[in-house]
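Right, one structure below, let's go through it.
The complex appears here without one of its protein chains, the remainder shown in place.
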Amino acid sequence: MSGTTSPAAPIKVVVWGENRHEQVEQKVRDIYPTGMHTTIKEGIEENLGAGVDVTTVTLDDPEHGLTEEVLAATDVLVWWGHAAHADVSDEVVERVHRHVLAGMGLLVLHSAHWSKIFGKLMGTSCTLRWRSEEDREIVWTVDPTHPIAQGIPHPFIIPAQEMYGEFFDVPAPDELIFLSTFTGGEVFRSGMTYKRGFGKIFFFSPGDQDYPVYHQKEVRKVIANGVEWARTLRPERSVPVLLRYDTEDFYNGHGYQGAMEN
Amino acid sequence: MSGTTSPAAPIKVVVWGENRHEQVEQKVRDIYPTGMHTTIKEGIEENLGAGVDVTTVTLDDPEHGLTEEVLAATDVLVWWGHAAHADVSDEVVERVHRHVLAGMGLLVLHSAHWSKIFGKLMGTSCTLRWRSEEDREIVWTVDPTHPIAQGIPHPFIIPAQEMYGEFFDVPAPDELIFLSTFTGGEVFRSGMTYKRGFGKIFFFSPGDQDYPVYHQKEVRKVIANGVEWARTLRPERSVPVLLRYDTEDFYNGHGYQGAMEN
Amino acid sequence: MSGTTSPAAPIKVVVWGENRHEQVEQKVRDIYPTGMHTTIKEGIEENLGAGVDVTTVTLDDPEHGLTEEVLAATDVLVWWGHAAHADVSDEVVERVHRHVLAGMGLLVLHSAHWSKIFGKLMGTSCTLRWRSEEDREIVWTVDPTHPIAQGIPHPFIIPAQEMYGEFFDVPAPDELIFLSTFTGGEVFRSGMTYKRGFGKIFFFSPGDQDYPVYHQKEVRKVIANGVEWARTLRPERSVPVLLRYDTEDFYNGHGYQGAMEN
Partner (left out) sequence: MSGTTSPAAPIKVVVWGENRHEQVEQKVRDIYPTGMHTTIKEGIEENLGAGVDVTTVTLDDPEHGLTEEVLAATDVLVWWGHAAHADVSDEVVERVHRHVLAGMGLLVLHSAHWSKIFGKLMGTSCTLRWRSEEDREIVWTVDPTHPIAQGIPHPFIIPAQEMYGEFFDVPAPDELIFLSTFTGGEVFRSGMTYKRGFGKIFFFSPGDQDYPVYHQKEVRKVIANGVEWARTLRPERSVPVLLRYDTEDFYNGHGYQGAMEN
C-alpha cells in the first residue's frame, strides 16, 4: 500500500453511500434528491473548500466502489449505510479494515453503527435502542477543547430526528465528545473517537434518511471537523506487523516464520 | 443462553489450552509435563481454593471443548494458544465471542494475543515485536488500587522470558495495570483490561511454552486475581440486542423487523 | 497513618453532612427531619446491613468531625455539602486529601461537586449549568458491567430534581457509569469514577436538599454500591512518596534529601 498523505495536500475523502432508500422511498428522495452521499459530500466541501477533494461511491458500484486502488488513494472514508449492511461483501469489508489499520481515517455515520466494518473494528454488537418518531435531538459538547468540537454551538438542536438511546454496545471510547438527548428523555453517546491500528475513527450518530439532518449547518461542520481530524499524520500507509528483533537492534525487524520450534 | 453466576457460588473457570507444543517439543514437556493448561489450572486453584471450580479443555477435543453447553456454564474462560491459532474453527470463535458479549469473562494469556478470538474482540492486528532469548522480564504495577494488582509485589521479576515489545497494536485499554521491561530495553503493556458487550477481558502477557512462567507464584496470583475480576456480576447471560422503544416506555423493547420502510 | 481495612471486616463509613439547610429551611427539614446525612446513612445500612459500620459527622462538629483519628479509621467517606463549602477549613481539606491519596475511599454527592475537597482532587473548576425547577431526571447506565451499576434499573427515574447540565468542568473520568437527562433536554455525566493516589473516588450527582432523592430506593442502592467499590483493597494506609532506588535494588527506597547537588 502506498500512502497519499501530505499535510499540505487536499484531504482525499470518499463518501460511501448505501443509496438504497433513495431509490425506493419517495420521502427520502424528496429530502436527498441527489442521494444522501451527495449531500454529505457537499457539506464537507462547504466547510473545507480547497482543503479537500471529495468523491462519492455507492453500494451498487463494482466492488461497492472500494477497490484497492480507490482505498489506497483515500485519506478519509465516510460511511453511511442502513438497510443493506448484509449486502456489503466480506471481501470489501476486509479490505477497508486493512486500510483503516494502515492509517486511513474512517467516519461512521448514524445507522452505520450496525455496518459490518464498524462491528469488525469495535468487536462488539454495536446494538442500541431506537425510535423514529420525530424526537427533538439536542447535541451537547463534553470535550470542548477537542478539534472536532470547534465552531460547534453548545448545544445545537436537530428539530426532528430518529432517537438512538443507550445502552450502546461499543467499547468505551478513547474520547467522548458529544452527548445527545431526545424529547422522550433518552440519551446517547453521539460523538466518539477510537484509534485502531494506525487509523483514526470518528463515530457521529446524527443523520437519518427520513430527516434532513445532513442539510443542517452544525452537522455538516461536525463532519468536516471529523474529516480533518481523521486524516492520518503519518507519512506512510502500512499495517502494523509482527516482527522479531535481535537484542540491541531496535530498528530492523525480521518477518515471522511460524510459531512452532521458532 | 442461561447464566450460571451467583456471587456466592464458586467461579466456574475453563482453561483452554492449545496443547500442541507439549505434544511435539520435549523442552516444553519437561516444563509442563501435564500440559500448560493443567499448570495454569493448578495456579488458579492454589490461589482461589474452594472459591473456584476449574476444568480444562484443549484444541483437540471435539469442538475444541467449547460447546454451547460448556460455554453456557462457564463464568470465566482462560485462553492460551500459540502455534495453532489457525486451527481454531471460526464457528467456535463466533460462539466464544457471543458468550463474551453476553457476559462470560475472558483471560487472554501471552501468545493468545494473536488468537482469532482476541483479534475479533479488539478489531486490530494485535501484532507486536518479540524475541525469545531469555530476557529478564520485570513487571511493574501502574494501577495499584486495581483488584488484579492486589498482593502482587511491585515489581516482580520473571528470570527468563520471551520479550514482547511495543508497538502492540491493540485499542487503548480501559485500564492499564502492568508494564513490563526486558533486559534488552524493550517495554510492553503487559496487563490490560477491556470491556466488550457485557463481558470483561483481561490480557496478561507473561507466559511462554519455553519458560516455566506458569509455575511462578506471582504470575499465578495475577491470573487468579484476573479470574475473580472477570466474573460478571450481572445475574443473567444475554447478548445486547437492538430494540425499538415507544415514547415513555423505557423498559419494553420490540424486536427489530428490518431497516427499510420500518 | 494506620489502615483499617480487612476484606472480611465491615466497611467503616463516615457520612459527612453540611447540615445547614436543615437548620434554616423548613422545606428541607420536612424532607430530611433528622438531617440529610442521617438519611444517606440509613440508605447505606439498608443495602449493606452488617457489612457496613456507618457514622455521621457534620460541619459544626469540632474539626468538622474529621480529626486524624476519625479519618484513620474510615474506609469510605461520603461527602454532601452545598451552601457552606467556604466554611470548611483548609486544614481539614488537606487532611482529607492526604487520606484519600493514602487509600481512603470518597463518595462525592450532588452539590459537593463544588466542595473544596473535590476541586482539590480534580484540579479543575468543577463548574456546571443548573436549574432547580422540578425537572424529571432519568438516569441511564452506560457501563453495565460496573460493580456500581449492579441491581440498578436501566433507566431509573427521579420524579423531580434539580437540573445539572454540561459542560461539567471535570477531568475525563476513568469510568463513565451513568448519564442523566432532564425534562428540559439537558444532559449530565452523573456517575463517574476517578483514582487519585491510592484512593478511589465516585461522584454521583443525584441528590438535592429540596427533593426527597436520598429516600429513593435506586439512589440508595447506587450509593451503597459506591461505598463497596470505593473501599480500598490495599492492606495498608499510606501516601505515595518520592524515593531514590539504587540500581538493581527494586524494593528499598531512600528518602529524598533536597534537589540541589543531591
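The letters A, B and C name the chains in turn, as written, and every chain counts its residues from 1.
Please note the rule applied: a residue touches a chain if its C-beta (ideal position, glycine included) is under 8 Å from a C-beta of that chain, and two chains touch if they have at least 3 such contacts.
Not measured: the values here are computed from a predicted model.
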Item to check | Displayed partners of the chain not shown (whole complex) | outcome: A, B, C
Item to check | Residue, one of B:33, B:49 or B:185, that touches the chain absent here | outcome: B:185
Checklist entry - For subunit B, which residues touch the unseen chain? => result 136, 138, 140-144, 154, 165-168, 172, 175-176, 179-181, 183, 185-187, 189
Item to check | Missing-chain contacts mapped onto subunit C | outcome: 20-21, 24-25, 82-84, 101, 111, 114, 120-125, 127-133, 135, 163, 165, 167, 169, 171-172, 174, 183-186, 194-197, 239-248, 250, 253, 258-262
Item to check | Contact set of subunit A toward the excluded chain (per top definition) | outcome: 103, 138, 143-145, 147, 150, 153, 155, 157, 174-175, 195, 198-200, 232-234, 250-251
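In this text, only the chains that are shown with their structure count from here on.
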Checklist outcome for this item: dist(centroid_CA(subunit A), centroid_CA(subunit C)) in Å evaluates to 38
Item to check | Where subunit B and subunit C are represented by their mean Cα positions, the distance between them in whole Å | outcome: 33
Checklist outcome for this item: Shared-interface residues of subunit B (touching two or more other chains) are 174, 195, 250
